[in-house]
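All protein chains but one are shown in place.
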Amino acid sequence: MMNIFIYTVIILVLLGSVAAVILYYIAQNFKVYEDPHIDQVTETLPGANCGGCGFAGCRSLAEAIVKSEEATGLYCPVGGDNVMNKVAELLGRTAQTKTPAVAVVRCSGSPEFRPRTSVYDGASSCALIHSMYIGDTGCPYGCLGCGDCVVACHFDAIKMDPVTMLPVVDDALCTACGACVKACPRSIIELRNKAKKDRKIYVSCVNKDKGGIARKYCQVACIGCGKCLKVCEFEAITITDNLAFIDSKQCKLCRKCVEVCPTGAILELNFPPKKTGENMVIQKSISVPTT
Amino acid sequence: MPKTFLQGGVHPPECKLSKEKAIVTPLLPDRVLIPLSQHIGSPAIACVGVGDQVKTGQVIAKSSGFVSANIHASISGTVSKIGDFSDVTGYCKSALMIEREGDEWIEEIDHTETLIEDLNKSKTEIISKITHAGIVGLGGATFPSHVKLTIPPGKKCKMLLINGAECEPYLTCDHRLMLEKTEEILIGIRLLMIALEVSHAKIGIEENKADAISQFNRLIKKHPGISVVSMKTKYPQGGEKQLIKALTGQEVSPGEIPLDIGVIPFNIGTVYAIYEAVQKNKPLIERTVTLTGKKMGTPSNFRVRIGTILSDILEQAGGIPENTGKVILGGPMMGKAANSLNIPITKGCSGILFVEETESFRKPAEPCIRCAKCVSSCPMGLEPYLLGKLSEMGQFEKAAHEGITLCIECGSCSFICPANRPLLDWIRVGKNAVLKQARVSKK
Partner (left out) sequence: MEKLYTVSASPHIHSGISTPQIMRDVLLALLPALCISVWFFGFGALYVTAISVASCMFFEYFITRYILHKPLSLRDGSAAVTGLLLAFNVPTNLPEWIIITGALVSIGIAKMSFGGLGNNPFNPALVGRVFLLISFPVQMTTWPIPKGIFTPLIDAATGPTPLALVKENIKNGLPIQDIMANLPSLSDLLLGNRGGSMGEIAALALLAGFAYLLIRKVITWHIPVCILGTLGVFTGILWMSHPDLYPDPIFHLLSGGAILGAVFMATDYTTSPMSLKGKVAYGIGIGLITGLIRVYGAYPEGMSFAILIMNAFVPLINVYMKPARFGKEVKHG
């Protein structure tokens, strides 16, 4: 009985030592040198691996930042200036700064304003619908409502509104990583600079058809009439291909364009209610989630 | 022993409702809407303006490159509009509208029914006539025929294959053509054999069209070098690769074209169009279209002018059946569903299928039970369940590694799936993403 015990102990100890020696040599011979900074930077980054920086994950970005001398264009949109400052501090460089941005869905074509022209039946994928046909409305530019952006979002910041069938961005959760922008086959989502109190004014339409055509299938389409262009004092608005665009860098949120827009394509969000007696603003269909 | 391709395939119910119905030439439409891009390749460029008088057969849009095709007026009258009109996808594409006045043809065209057998033509003459006539593959791929006939130096075509499989359920246009225009098709094949400098041609016809097979066998004796092959009825036998496999036993590998193994396939409808173009100088201004559906009063085969608007031809076919829930351009396995009847019939449209409301929705998708029916039905030897899953999860690189780009989108996997999973839908998503990525990285 005692013999078995002793043999067991001896054999196991021998096996263990042999394995330890092998492990040690393998660890020594196949060691890959890595800049310790990479680990430190990776730890500083948010760790969501969202790909918003253009790299496969946080570690890839960290590698790129550590290896590159200047780090131009290497920016974590999720962490923002805060994280980038810390990274720069770690590496003894000066940080780049960017204004924080937020994703904005530029389509207001809820079923109320944009009637359905067919019934789609199939896999829930905007990319598929876009490649196959115009979608279940008459608008070749508007939201397809299958939520590719919702799937793409790593931060749970986009939800589909069951009534309007449009995606709604939660400003508090959005990190402006840009995953939804890439996912949207119709390039409806835009990253706009954040303003105070999450206020924003934007043209909620990407339709490039002529006004008459656009209006036929969607009541709240931008018809490219140019009224907003004339009223804007800050040269923030441009019109190309029958479509107005408000540059968030120039816009001072004066709200004049909102009043003159004949179709209600320009949306204002998170503003205090207007005093009475001013122009009626078309009832907005977008509900803003409160968090 | 009937031949067939070995791997995969399914047997959808045939539903060839209109196979007994002779091809009817309907009344001329009062207007036609002719899209400028009815083929693979660059769109043709309009060479007439609004208000111009055109005659039937006149070129109204010129080919804009090597891979492109001429487009001709299919009726005589005035060009009333040139602009963007929605096609079967709903997206607007440039098109030309002609309002009909009378029925005037340009002079060179012989539009009688008399059979002409003039094989005394040179290779270049045949190809130039085909080029001028704007002939494209009428099986649905709409690849310009003259491009196929122009064999690049260093390659040699050994055999011509004629696709009379018509494996899509419901469609009968090729079947009727084979029965009614047998002689013309044989002459067309002879012309193609001259153009390709080959001495052998094989016509592959599925067993379910036994009358067409015997018809060809009867008339074939006059035409040396042509043989008829009876094929087992199996979908997707009409697919290019599957047809070549069935007829020659050879496989066209990924990245290869049929010419790499020395064959060129042509569709029956295309061969007939080539006969008309070469012997009668008649450009591609009409094609056979099957109008069918289970609830359709009289499913029929029409000889329709290109550009005829769907709702116009419908009146002559007895109107749209009640409770139609889905309108499909093409067959039920690979056709495209239309969102309106206000669309023109183009060169690639082989049939219009009206599906009743009760059958126009898919059943809800259930969890995959891993029954492997999709794997055994895939004619390309892929694993649709895996490709679908990878695409759904956005793992396009892995999907590319699993061969997603080889998918021919025949739909056998979605057809067979007991859990009603939209396998092909997701595979398309992945395939498009992979191809897009490849295009981007090429640049």
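Think of it as A and B in the order they're written, each chain with its own count starting at 1.
The rule we apply is simple: contacts are C-beta pairs under 8 Å (C-beta built on N, C-alpha and C of every residue); 3 or more make two chains touch, one makes a residue touch a chain.
Since the model is a prediction, treat every value here as computed from it, not as a measurement.
K.L.:
Quick one: say which of A:Tyr120, A:Tyr141 or A:Phe245 touches the chain that got left out.
P.N.:
A:Tyr120
K.L.:
For a quick check of understanding: of B:Val289, B:Leu314, B:Met380 or B:Ala433, which residue touches the chain that isn't displayed?
P.N.:
Looking across B:Val289, B:Leu314, B:Met380 or B:Ala433, the contact with the absent chain belongs to B:Met380.
K.L.:
Of the residues B:Gln7, B:Thr25, B:Thr150 or B:Ser199, I need the one that contacts the missing chain.
P.N.:
Only one of B:Gln7, B:Thr25, B:Thr150 or B:Ser199 touches the chain omitted from view, namely B:Gln7.
K.L.:
Where does chain B touch the missing chain, residue by residue?
P.N.:
For chain B, the residues touching the absent chain are 7, 10, 12-13, 169, 241, 245, 251-256, 324-328, 330, 332-340, 353, 355, 359-363, 366-373, 375-376, 378-383, 385-386, 400-401, 403, 406, 409, 411-412, 414-420, 422, 424-425, 428.
K.L.:
May I ask you to list the residues on chain A that touch the chain which is not drawn?
P.N.:
116-123, 128, 132-133, 136
The criterion applied here is as follows: only the chains that are shown with their structure count from here on.
K.L.:
Give every residue of chain A touching chain B within the complex, in rising order.
P.N.:
Touching chain B: residues 117-118, 121-123, 125, 127-128, 131-136, 138, 140, 151-152 of chain A.
K.L.:
Which part of chain B faces chain A closely enough to touch in the complex?
P.N.:
86, 88-92, 336-337, 339-340, 360-362, 392, 394, 422, 425-426, 428-429, 432-433
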